[in-house]
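The complex is shown incomplete by one protein chain, all other protein chains being positioned as in the whole.
On to chain A.
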Amino acid sequence: MSLFFIVALPFLGALLPGVMNAAGRSSCAGVTFTVSLSAFVGLLTNLPAILRGEVVKARIAWMPELGLDATFMLDGLGFFFAFLILGIGLLIIAYGRHYLSRDDNMGEFFTYLLLFQGAMVGIVLSDNILLLLVFWELTSLSSFLLIGYWKHLPEGRQGARMALTVTGMGGLAMIGGMLILGQIVGSYDLSVILQNRDLIQADPLYLPALILILLGCFTKSAQFPFHFWLPHAMAAPTPVSAYLHSATMVKAGIFLMARMWPALAGTTEWFVIVTSAGLITMVIGAVIALFKHDLKALLAFSTVSQLGLITMLLGTGTAFGAMAAMFHILNHATFKAALFMSAGIVDHEAHTRDIRRLGGLRHLMPVTFTIATIGALSIAGIPFLNGFLSKEMMLEEMTRTVMFDSPLLVPVLATIGSLFSAAYCFRFVGHTFLGPVRDDYPSKPHDPNPGMWMPPAILAVLVVVIGTAPFLAEPFVKLVTASVLGIEAEVPKSYIKIWHGLVPALYLSVIALLGGLVLMLIFNPLLRLWDAMPRPEAKTIFDAIVAASVSAARALTFTLHNGSFTRYAMIGAIAILAAGYHAWITGSVGTPTRAVQAAGPVPIAGWAMLVAASLGLVLLHRNRFLSLIFIGIVGLMVSIGFVYLSAPDLAMTQFTVEVVTIILLLLALNFLPNRTPVESTTLRRVRDASVAVASGLATFALAYHYLLRDAVGTPISEFHLANSYKGGGGTNVVNVILVDFRGFDTYGEIIVLGIAALLIFALTETLLRGPVRARLLNRVPDQPRAGDMHPMMMVVVTRVLMPVVLMVGFYIFLRGHNEPGGGFIAGLIVSIAVVMQYMASGFSWATARLRYPYHGIIGAGVLIAGFTGIGSWFVAKPFLTSDFTYVRIPPFEKFELATAALFDLGVFLAVVGAVMLSLESFSRLARRASSQDSEHPMDIDPSREEGALAPDGTKPEAG
């Protein structure tokens, strides 16, 4: 089966459990099992090629510009891990079906599990390091979901967060490392990287890359000092612990170290970092495991310790070490998954995992006892079980390892680690299963149904089979080792066998076993000593670090982002000033190429008025109404300025925007005090004023310098002028830029405009639902109401103007492509025409005549623009390619039809919808309980029979 399919199957299949959830628990688990089984069988179809020593590859170009291709590769190592992931996955699914209770949402569980499985298979089959990183992060995310599966348990949520934080951080470091690696080699393909060992190890960036990648591996594989997240992840359901935290995910880091072996291993840095981290982890994990009372915590630390052992073996950098590591990965996957599942069975049946409350289960649960004992003794290193074989290989390798010039350091520590491993295994079996039967179990334990004990039993059988007949596993282990090393010839010739003769490793094994027994005998005094000893609690430290980071982030964010616009404006202004100053200091200024032109009296008068209005705005800004009038003047003068400088497009837009702005601000001002109170100190105002003045002067200086010189580069306007008619079919360059050259920008902008309008609508709707609603309804106007509500004059004028304005809007829209105008201006004009009706006859009257909701108009606009763009796909052109043609329908003259006009229609509709929706939302707030809505267009209407409303909105007294 194609490698793509093997990776894609779990992801595609992840949709099924959720669908099958309603069909019952067995069908849900069944479909999950089938998905995994298909992928597993698909993997096995590649086995013959692997056995022939071939490397199966599959490649699709994904984003070749980034060096990111979906490239997959299956060699011995990848096959080994994929086999473990899918094979143990099958057992876990079968086990999980019986483990989860009726209250648990099984579809959700299996969906996460399949996502995780797919991500894991993706990691081990990736041939592109960027692709590998994507899958790497996916395992972090899916394991977050799995650990936190029992959302009601705070431990589950905290454990999931901690796991995500630690592994996510490692993943981030690894991205950096991988990118460095890719830069050194010049390719992101794993197969290329692996062949460039000398190039990589000679590079000065080798050490940073190594450390960053190892950070990723160590966090994922719970190596010291990142080992602490694994025990907390044990809050997950047991199938998750057995799958993720013993057999697969925590091995991802080890997988990566093995995968990167040919490129990274063999240097002193590699040896020192990896071996010492592994050694420390192994010893610490084993020691802590001995004193844990929770079965799963004990197993978690045992896993930490065993992972340390494998890491240490990889760190040695020798071929024999790699082989021992691979063999131990296989063995660990079998016995540890079996042990986790046994612990889960005990928990499931006895309703406790506390060793102190257990004991004597041997008589009540003989099957579970057998399975657990085989697993535990295998870790301890009892002969004829597979753990013995790999452990002895480990000890043999350690006796040859010299660290810090001491031949004794490594073997002694490794033996101590093994000794504690043996001790906690004896404790696991002895304190849980042996001893007298008790009568105070929380629940009456008995062996579960075969569905639950069968999966661990299969693994236990494997433990014994490999342990007694190691020659069965040997070819496979050598095959995997060959692909780790990259060169087949380097694979050690030595056989994996039970009896090697009286070698030092055997003595160390015996010492470890006997020492373990001794520790068991003196366990109670040891435990008292352990409890009395002060130990750093990882969770407390982690929480403190997280809390410190959060408060640091808060301090920074809230200083910059305190919710006050003036603060943002000030920070922005200062930053831009600083950047400009830097450019001014470091850059050079060319000589002026243009002369200063004399200004006539008219421009000077206009300028003086603009300055006066701005000054007035600054001085009188506390009176908000007055400032609005000043803003109106500024807008008017700017519009005139645009006309004077021959930019009628801009003048029209500026003017219409000005009108809409005034209306919008007046609507808002209705709810605000008319005066801005003095809130800031004088010092602060001086500071703000100096920032403002400095920015203004800087802007002036920049504009002045710019106006006197030609642009440094060739301006793009030449291109626009040359191609506007030729390529876009329009003589109005501004409009052609908007709808054609930069159509994609415009498309994004109308979407943003629509979102902004919807947001205004949503916010006002929320306000109207909450406690604000009562306040709004009972609001008393801050000034007496005068005049008519809906004066007849205004109604008549706006009605008469309406068709005229619409006609003008239509005209400006149509001719926009060739002369000033276009969808945007037309949209604003039409909006103003509609708003006039609102103002004249009131909100409820206008709303009653509204046929299409404004949301729909926005949506229609965006859709029309989008479909216009998509239309070009049908003629095999990129999105938004425009076209135009000339047609002639008698008796009219020849005229142009452009797709850009259709796009402009979209812009027009989006603008109308957005403007109207935001204005309408604001005015909706002003609906008061005290004022009566009138369905009549005007207060005094000759055709009306009943009496008119008085100015305050009440009906006048009859008579």
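In this section, a contact is a pair of C-beta atoms (placed from the backbone, for glycine too) under 8 Å apart; a residue touches a chain by one contact, two chains touch by 3 or more; residues count from 1.
Keep this in mind: contacts and distances are computed from a predicted model.
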In UniProt, the chain not displayed here, chosen among "Plastocyanin", "FAD-dependent monooxygenase", "Putative membrane protein" or "Cation:proton antiporter", goes by "Cation:proton antiporter"
Looking at A:Asn524, A:Thr593, A:Ser646 or A:Thr885, which makes contact with the chain not pictured? A:Ser646
One chain isn't shown here. Among A:Met794, A:Leu814, A:Ala860 or A:Ile940, which residue touches it? A:Met794
For the full complex, which residue in A:Ala8, A:Leu172 or A:Ile633 touches the chain that was left out? A:Ile633
Using the definition of touch stated at the top, determine which of A:Val659, A:Met792 or A:Leu902 touches the missing chain. A:Val659
Note that chain A touches the chain not displayed via residues 601-602, 605-606, 608-609, 612-613, 616, 625-626, 628-629, 632-633, 636, 639-640, 643-644, 646, 648, 651-652, 655-656, 658-659, 662-663, 666-667, 669-670, 781-783, 785-787, 789-790, 794, 801, 804-805, 808, 812, 819-820, 829, 832, 835-836, 838-839, 842-843, 919, 923, 926, 931
